[in-house]
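For reference, the structure is listed below as structure tokens.
A single protein chain has been omitted; all remaining protein chains appear in their positions.
Let's look at chain A:
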Amino acid sequence: MEMDPGTFDKQTLKQFLGLGVNRVSLGVQSFNEDFLKACGRSHGLQDVYEALDIITGLNVSNWSLDLISSLPHQTLEHWEECLREAIGLSPAHVSVYDLQIEEGTKFGVWYKPGHHPLPDEDKSASFYRLASSLLREAGYEHYEISNYAKPGFQCRHNMVYWKNQPYYGFGLGATSYFNGKRFSRPRKLKGYADFVELCINQSSDNFSANEEYLSFYSNTVESVEDRVCDTIMLSLRLASGLNLNELSKNFGHELRVHICKSFLPFINSGHAVAVDSKFKTVPPDTFSTALSEQSASKVLKDVIFIRLTDPDGFLLSNEIISSLFTDLPIK
């Protein structure tokens, strides 16, 4: 359950736990009063520590902590302090996000990405590198671009998204993904009520009409290209990377070879690595020789995963993923 400091007391959390909630993700964001204000949070540092007391007091061991980097005026020293404070509290899981400036928000009016007082691209990259090295040193596994966990504490909920597995979502604007379709529920209450009513009426007498109605809210079945893109972009967020066996099972062997070729420059530059069935890294030379030879298939069969490196590959994941998209043989 996502919870923000200052929005719950011991009693509330206790009741939630009683209802079966088994994990708390706490939106701390920063351990610095000024930065908390700067990122527009309603809670203060005091609220953060009180919330932490409640969580530990109730013996919730599976809890996560969210941090935001690249805040206005933030320096590398500030960020290190913040990370060390987080590590000292020993959460099971840490999520680290960059401040995203969206157009049309107050932040978008005040600040331009990469311009003072926001840190520039180089500084922002060094924040990311620092988080990666400090958290890994402290025993956290950097299992997803923005997520770190102690062994066994990866966020099972989010893993469903990143593994591109089906899921149901309930509530206003919630998305679901089933039968290869992405489906999004009405965003407004009135529309939502109508939708629910219709579902009830239709399902009792005519199932197919209901399907039709649902399709109004959903995209049609995703195209092969969309599925390939989903697979690439989601799997490369994970440290485990893209599973090539699954790729050829779902989309054919040719695509596997094609994608391996697209990866070659990134493997050569150290932004990605190929991994064999024994979870050993395939040296770039071996990989590139295999690709250039006609006998490519044997070596390539042995390459099971391609993953982005941490932190170099993760940091440039958009660039790499979009290059892979550009190269895709599908129109």
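Annotations for the structure displayed:
FYI, a residue touches a chain if its C-beta (ideal position, glycine included) is under 8 Å from a C-beta of that chain, and two chains touch if they have at least 3 such contacts; residues count from 1.
Definition applied: contacts and distances are computed from a predicted model.
The chain that is not shown carries the UniProt protein name "Translation factor GUF1 homolog, chloroplastic", picked from "Translation factor GUF1 homolog, chloroplastic", "AP-3 complex subunit mu-like isoform X2", "McKusick-Kaufman syndrome" or "glutathione transferase". The hidden chain makes contact, of the residues A:A174, A:L198 or A:L291, with A:A174.
The chain not shown here is touched by just one of A:L17, A:C229 or A:V257, and that residue is A:C229. Touch with the chain omitted from the figure is made, among A:N59, A:N179 or A:T326, by A:T326. Listed for chain A, the residues touching the missing chain in the whole complex are 96-98, 100, 121-122, 124-125, 128, 145-146, 158, 161-162, 167, 169, 173-175, 177, 182, 184, 219, 226, 229-230, 233-234, 237, 265-266, 269, 271, 314-323, 325-326.
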